[in-house]
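One protein chain omitted, others in place.
Let's turn to chain A:
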Amino acid sequence: MVVGLINANPVVYEKKERRPRTGPVVLEDEYAVESIDHLVNFSLTFLHHIRDIKDPEHPYSLEDLKVITEDAIEVDDKRSYVRVTFTPTVEHCSMATVIGLCLRVKLMRSLPSRYKVDIRVAPGTHATEAAVNKQLNDKERVAAALENPNLVGMVDDCLAPSFE
């Protein structure tokens, strides 16, 4: 069977400009807490990492394809809670679970363990929305998926650019 690309010709959007982080403040308080959030600026939090995750099919980042946008991320540092809502490029995208898995692995590796991570497909953007959501938030199934060397290799490929 010849497997074609699921979405052969995706729309590539213009990226939001990344502002460089402001230089070190001279009189910075050594003991002040910089909390994990994205209220200041999308690019200023470490959550900006997930926008650099590569799409499994194309050499573009999730941000390029508008799979992830700034307002689709909800962080509550006090309650240790993160919710990411992503939008697959096409409704029948079978890569949705892989994208979700990438997001989860990336967040697992980047967030302190106190966090509860919730990953969802944006409502009405996927044919099997409920199934995908269930799969992505089931810890047994995620653990099982990560034991599959093929899947882990794929996830690592997608994550590689986000660590640069």
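Observations on the model:
Please note the rule applied: contacts are C-beta pairs under 8 Å (C-beta built on N, C-alpha and C of every residue); 3 or more make two chains touch, one makes a residue touch a chain; residues count from 1.
The rule is simple: contacts and distances are computed from a predicted model.
Per the UniProt record, the absent chain's protein name among "MMS19 nucleotide excision repair protein", "ER membrane protein complex subunit 3", "GPI transamidase component GPI16" or "WD repeat-containing protein 46" is "MMS19 nucleotide excision repair protein". When the missing chain is restored to the complex, the residue among A:R79, A:H92, A:K116 or A:K134 that touches it is A:K116. Summarising the interface, chain A meets the missing chain with residues 28, 30-36, 44-46, 49, 59, 104, 108-117, 137-139, 142-143, 146-147, 149, 152, 156, 159, 161, 163-164.
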